[in-house]
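Here is the structure we will look at, set down as structure tokens.
The other protein chains are all here in position, but one chain of the complex has been omitted.
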Amino acid sequence: MKPFEYIAPRSLEETTALLARAGTDATILAGGTDLLVEMRRPNKMRKRVVVDISRVSELGGMITSDRSVVIRPLMTHARLQHSELLRIAAPLLASASAAIGSPQIRNRGTIGGNIMNAATCADTVPPLIALGATVTLRSAAGTREMPLSSLFLRPYQTIAAPDELLTEIRFPGLTADARSAFIKLGRRNALSISRLSVAAILRIGRDSRIAEARIVPGAAFPTWQRVTAAEALLLGERPSARLFAAAGACVSKEMILQTGRRWSTEYKEPVIAVLVRRALEQCAAPALPEDGK
Amino acid sequence: MTTQRTHIIGRGERRVDAFGKVTGKAKFAADYSLPHQLYGATLYAEHPHATITHIDTREAERLDGVFAVLTAKDIPGENAFGIVIKNQPVLACDIVRYYGDGVALVAAATREAAEAALALIRVEYAPLPVLTDPEEALLEGSVKIHGDSNIFVHHKVRKGDIENGFAEAEIVIEKKFKTQFIEHSALEPEAALAEPAEQGGIRITGSVQNLFSSRRSVAAALNLDLNKVQIVQATLGGSFGGKDEVMTALCCRAALLSLRTGRPVKMVNTREASMRESYKRHPYVLSYKWGAKNDGSITAMEITCIADGGAYASMSPFVTWRSVVQATGPYRCGNVKTDVYAVYTNNTYTGAMRGFGSPQVNFAIESMMDMLAEAVGKDPLELRLQNCFETGAETATGQTLDHHVSLSEVLTTAADAAQFSAHWKSFRGQTSGAKRRGIGLACSYRGVSLGAEGTDAAGTIVSVQTDGSVIVSSGITDMGQGAQTQMSQIAAEVLGIGMGRIQFLNTNTSRVPDSGPTVASRGTIMGGSAAKRGAEIVRSTMLKVGSHMTGEATGALDFRDEHLVRMSDGTHLATFAEVAAECFRRGLPMYGFGWFQSPKTSWDEERGQGEAYFTYVYGANIAEVEVDIETGKVDVLRFVAVHDVGRAINRSAVLGQFYGGVAMGLGYGLLESFDFEEGIPKQLNFDEYLIPTSLDVPPIRPVVIEHPDPAGPFGAKSIGEPANELAAPAIINAIANATGRRITELPATLERVLLGHALSRTGERGSQHKTSDESCKIRPAGL
Partner (left out) sequence: MTKIPITTTVNGTVHTLEIAPHQTLLELLREGLGLTGTKCGCEIGECGACTVLLDGEPVNSCLVLAPQIDGRNVSTVEGLMRANATDPLQDAFMDHDAVHCGFCTPGMLMSARALLAEDAHPDEASIRTAISGNLCRCTGYVQIIEAIKHVKP
């Protein structure tokens, strides 16, 4: 690893002040599970300053306020995976957190890092977008809040300025009548990178018709987004295998519209449709396990 | 041979090296350091095939903290090593032939300085055409990697008359299979620490599997006598065949830097360097054509295998020789024509890996068996039982199997344990549900030890101390498989003492005789036989002394429970320690040097006939899988492994080999593939090269079958490699049972299972895969 200057601020204010001074020279360290891998690569690490935010207590923890769930960026995947709060308010996010890497990675890796690293295979992002999450970026100059879906420019790139820090992830908790699912497909059963994933939320009304549907595939589109065309197919309909298959096919079609046909399309085209269908089936049959496998 | 009554043989004794390994005290090569040591690093080739036109090291030499920058011209002796064909350089001289060739070395005060210096070495290349396809390597007009032909091995087996065999056939099955490069993936990357020796020469502590062949190459490269090169084996963090030539290169390099600088030099490969440089398991292209009668009896086998040897010869001649001997599987067939070729390419060179030429052919053989079963309407077990070797059978190489051939027992035991036939029938032709179950069977016979491929002898030293404690050392190395424990257990059995009395020393080339390589699952049968002899020599001396001490005849005495006992009534007459002390007082040697040479083997290279191995082992694996036919994901749910090991010296260690072998075979079947793009490796660490995790390996039910073999110590044969060579075909056959579709290229990735072919970023490979996957032909004979 190339030498650098290491600073561990203790407060948010100190952190933003540091970032303002250091500008593009600085990189932010939280859990380190992505950054340290990157820094080790020859000729990759060009940042002069590493700002370790892991001791900034304002950036840790999770609260509910005003029916919203507020997750601070230093929350580790392990904490989210075992969170009683999420089990009710956003079980799909708990599932996604549980599907990341390994116990060691989940003990260190943070949700903030997972978001800001912006890898297309980031497992917490599809559930968060499905949940309608917004994020808050803060710098010495002020704060701005935006939907998570508009944070990403392209793979590995967000719109955050070098001096901006992710301070908060906020989403409305799922209502009691909503059901959710997260499905991840990897090549092996642990330490696995998502080949494809799907986050889905369904709300079925008293009339047994679908009142709300959200579908967000992972590792499929250039950046994450709800597939509104597929969601629209579902609204007002009664859940059925055929309907869910049609929604899956629609997601698949949308994917190809956006990405074009690539080397991996022959595989992803049928499989994303299957995963979407299965996620929806899981939502419609909440008794099924939601462990992401 | 009947099973001898024993006390400690067969028990699951704790390993002799376990304590050090659970406490962190065990020292692996990278754990050693010496005062004033320097750090060595290797600069690798930037092209898979190129002429080196110029190397400028001046800037690197000027860097602060740099003590030496060396290139090929600094090698005082022979810059070429290789067990059969010496064509691999310690450092590439004028041509680089693969992406892991070393070009220059640096020794510096810190790792950072060494890395920085590497970046300052200027190497100019003139790129040459890159050859990566082994089938293309066969063509006249292809680029030549060494000399004027890329074919450097052609092994044959000729038996009967292949034309007649096919003329007799009522069914002909023809299929092409492909296997992949596999990285050994020992958890410990290669490491060596070299220091100048007091009387000249060099001493190296390293993660070396085959110390004596590495020593030969270091001595040759440095122009030193063998007795001036001492290689000490550090505790070895796994090898699986993988720490041979790559360690030879590392030892040579560390030694060069150390002698040049006069300082200790430590070299530790990063995982990336290890994967880039180290040799792999050979990928094979296998063309199988079998003729059979409608009743399932096999009339002809015509087999051609092309092994990608990569840039250097390495162990290819031996690896492919095992393939040619075992290419028909354990099945009777009167007419056989087998050709196995090894060719040079600019891929990473390939060499020894657990299995050693058998996993590739077993995949093809066992797939063919299931296809034949399908074609003649039999269940796979029934067809195997109908065709498999029994005692007295003649192999394809004309060898009569005169030991107890237990294959049918092994097969039926496995089938019963897994309820194979019932499951196989019930899983066939499933038409509903996305998750389909399947069960698959594979079996094999395997020649024990090196066979006719080389000199096969080993030595073990048993030295009883004056207090009755014992030191054992051997030329056979322990890589984690437990060789030290088996040898200790054998010595303890002979001496009638507990394992607690034995201390095993890691192998040191200056203190034990050259015992050949620890490969070919020969550790127990060779090192163990030598340990038995060594212990018997000491025992005989001690019994004589015991006789003098007690007045009893030596024949009436025995050592048991750490005592000299009268056999007739079991009375303890003296302690083992007392007899040892008495031996010392009388000035008698308590040092037993045991040497064991394997029984004779023979080989006629032209016809491929002979007594290839002095004995064989038999095994069967059954896999039960669940295939997600909508995503291609395969999970192995249950596994049964049955092996006739002759005799289990240490039961838990034998089971450990079963389990580990299955897991490695599962990786071979489903996950692992070391891929190249134009000769440049695509995976260099465990994030991309995927080996099975604890969530991928299923529960494994082991059954040990023991038919002691007169050739082995206490009847023991071998298990390390047999355990590893069957899981992949069992899994592939299970997938076929579940889906009705046959995978002909390993591994069975998501894409292959779902689509029938692989996808590749380059786009070209995908289309090639498509055509070859459709190459299956099953047709009536004569069409």
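Letters A and B name the chains as they come in the text, with residue numbers starting at 1 for each one.
Here is the rule we go by: contacts are C-beta pairs under 8 Å (C-beta built on N, C-alpha and C of every residue); 3 or more make two chains touch, one makes a residue touch a chain.
Since this is a predicted model, take the numbers as computed values, not measurements.
Considering A:Pro9, A:Gly32, A:Gly132 or A:Pro162, the position touching the chain not shown turns out to be A:Gly32 (whole complex).
Touching the missing chain, out of B:Gln88, B:Ser463 or B:Gln481, is residue B:Gln481. Set against the missing chain, the residues B:Ala92, B:Ile173 or B:Ala186 yield one that touches it, B:Ala186.
If you put the missing chain back, the residues of chain A touching it would be 1-6, 8, 29, 31-33, 36-37, 39-40, 50, 52, 54, 78, 101-105, 107-108, 189-191.
Even with one chain removed from view, chain B keeps its contact list with that chain: residues 12, 14-15, 17-28, 30-31, 184-189, 235-240, 270-271, 479-482, 652-653, 655-656, 658-664, 685-687, 691-695, 697, 699-700.
Following the convention adopted for this analysis, only the chains that are shown with their structure count from here on.
Distance between chain A and chain B, defined via averaged C-alpha coordinates, is recorded as 43 Å.
Across the complex, chain A meets chain B through its residues 37, 42, 102, 185, 187-191, 193, 195, 263-264, 266-267, 270-271, 274-275. Residues 115, 119, 434, 630-633, 635, 671, 686-687, 690, 692-696, 749-751, 754-755, 759-763, 766 of chain B are the ones touching chain A in the complex.
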